[in-house]
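The complex appears here minus one protein chain, its other protein chains still in place.
The block that comes next holds chain A.
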């Protein structure tokens, strides 16, 4: 069963950056793209379970802070070794200045 949850205010995430969001024992990453759109993925790298929130957003890529692996945060696609497994993505919508995240 899925549900929409209030993750953060749009102003909480700088443009071309991300923040960590924890909910019900799981960790997520919320992104603000250079075009002003919001996206969400699982919060940890698929390579070695490192939190992505300390990583670097470059355009539509998130780079893991530990081993420099990269994902396209819009699709979760693994883009650069050492990551090989795609990142799970979650639907996002913005309502009244709040970023809403659809989780299972």
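Observations, loosely collected:
FYI, a contact is a pair of C-beta atoms (placed from the backbone, for glycine too) under 8 Å apart; a residue touches a chain by one contact, two chains touch by 3 or more; residues count from 1.
FYI, contacts and distances are computed from a predicted model.
Among the names given as "Carboxypeptidase regulatory-like domain-containing protein", "ABC transporter permease", "Peptide/nickel transport system ATP-binding protein" or "Fatty acid desaturase", UniProt records the absent chain under the name "Fatty acid desaturase". Taking the whole complex into account, chain A touches the unshown chain at residues 17, 47-49, 54-56, 58, 63, 65-68, 70, 80-82, 84.
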